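Only one protein chain is missing from this complex, and each of the others stays in its spot.
Which chain is which? They are A and B, in the order written, and residues in each are numbered from 1.
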Amino acid sequence: MSTKKLGWRELPIGAIITTPGNSVEYKTGAWRALKPVYHKEKCVKCLLCWIHCPEPAIIRHEDDTIEIDYDYCKGCGICANVCPVKAIEMVMER
Amino acid sequence: MTEGRGKPVGLSGDLAVAYAVKQADVDVIAAYPITPQTIIVEKLAEYVNDGELNAAFVPVESEHSALSAVVGASLAGARVFTATASQGLALMYEILWIASGLRTTVVMALANRALSPNINIHCSHDDAYAARDAGWIQFFAENVQEAYDLTLLAFRVSEDKKVLFPSIINLDGFILSHSLERLLVLDDKEVKEFLPPKEPVNPIDPDNPKTYGPLDLYDYYIEHKRQQAEHFKASYPRILELMREFSEFAGREYKPIKTYGLEDAEVAIMILGSSAGTARYVARKLRAKGEKVGVISLTLYRPFPVNELLEAVKGLKALAVMDRSYSFGSPGAQLFMDVTAALINAKEKPLMFNVIYGLGGRDLMPDHIVQVFEMAKQVAKEGEVKEAQVWVGVRE
Partner (left out) sequence: MEKELKLIKSIKEIPIREDFAPGHRLCTGCGIPQLVRMVLKAIPGPKVVVNATGCLEVATTIFPYTSWKVPWVHNAFENAAATASGIEAAFRILEKKRGIKRPKIIVFGGDGGTFDIGLQALSGALERGHDLIYICYDNEAYMNTGIQRSSATPKGAATTTSPAGRVIPGKLERKKDLIGIAVAHGVKYAATMNPAYPIDMYNKIVKAASIEGPTVLHYFTPCPTGWRADPSKSIEIARLAVLTRIWPLYEYEDGKYKINVLVKKPRPVEEYFKLQGRFRHLLDPKNKWLLEEIKRDIEENWRRLLRLAGIEE
């Protein structure tokens, strides 16, 4: 997370943000109470979890398997819920 | 003022503004009709539909949408124009602040008209003053020539990389907007030289994506405002430079402040808009009789020309600040508050009082001006202001 806050002289003019997608510096993974665990062996590569994830915190690989991005996953559980073969399991975040 | 360059024509204020906008080769016009600005919008629609002006004319469904649309268009990199008056400006109010904060280059003609109630289509400066805090550059035209010239200047000023703030050209409703006056219009080619196409700063560009108008929490808002404030202040010398450039280009002098008779005046009137002409006419007659009177008017109202005013009032014993508007519950009407704040710390400043006049199109007659000069002379003689605020031209 960016800790240095700019003074008025250094800020971009017109209050705009010039760094697209830099929200990635803010790790919303800290919000989680529950966390999804991916059981790759069960996965049928339907990609429903990928398309429904709100962050997105599910990375789609070349072979259509997925990977959870725990930096941003808020633990909503939609992925576990939409998975047709229960390849994702929600467990308590320790 | 010297006549300067151009071809003599007869146009009303509204038509002159429209002509200037056409010569400026504007890209996007979004405006909603409201008396007394309607002729500007109608003429521009005519120019576009006749193929004389290559612009997108967006017939928006309200003034709020008019300003919103030109803000968007300005961010996209276009040269933009809108016009309104009175209630229309009031409806745009929310967006005025956004237009300035996002550093758009919107140019707006304001055909000054009174705010309701009661509904009145004639001249007051309510609408001009309503915008004064929002971060727009504001010019006041005294006659149709100035309305034309200042419109051209406004595009140049707003789009200048050392400025980048929207601007308003004020022209008195009906008195200037609808009155036919003789003026000199510049040649199309010359205007194109003075006003090359807009070179946008940070325009919307899919190859260079930016986020415009994000949310600020308490950790950034004040820094953003400070930056806007400092930049607005810093734009002042650049505006003066551009006024000088225009003066050379057109052969007519434009300065932020106009003074008449102040070399030796003991009392003076300060007044904005077309009435300045009336005041000067009366002052000339009185001076011919040996009276030491003067007139101050502003061509540039925002940023307020503090130093020029401090200089102008040196030696004055009394100054009547005339406002064509009213601010309920305030220590004085709007221009009075501006002037007194500007002069508060001056070692040398005149006694000042406020005169309310002309609301809703009530004519300011030469007799009224004589009356005000008399009041000022009385104040100078007595060495005190007994009545801080008076009204002229009102049936008691």
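Quick note on the criterion: a residue touches a chain if its C-beta (ideal position, glycine included) is under 8 Å from a C-beta of that chain, and two chains touch if they have at least 3 such contacts.
As the structure is a computational prediction, the values presented were derived from the model and not from experiment.
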Revision key, fill the gap. Where B:64, B:178, B:226 or B:255 are the choices, the one touching the absent chain is B:64
Study note, to complete from the structure: The listed residue (B:210, B:226 or B:255) that touches the chain absent from the view is B:210
Review point. Pick from B:3, B:52, B:94 or B:187: which residue touches the chain that isn't shown?
Key: B:94
Revision key, fill the gap. Hidden partner sits against chain B at residues 27-28, 30, 54-56, 58-62, 64-66, 68-78, 80, 94-95, 98, 197, 204-207, 209-217, 220, 224
Check your understanding: On chain A, what residues meet the omitted chain?
Key -> 2, 6, 15, 17, 19-28, 31, 45-48, 50-57, 60, 64, 69, 71-72, 74-78, 80-82, 90
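Here is the rule we go by: only the chains that are shown with their structure count from here on.
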Exercise for review: Give every residue of chain A touching chain B within the complex, in rising order.
Suggested key: 5-9, 11-18, 20
Revision key, fill the gap. Within their complex, chain B touches chain A through residues 101-103, 164, 201-202, 209-214, 216, 219-220, 223-224, 226-228, 230-231
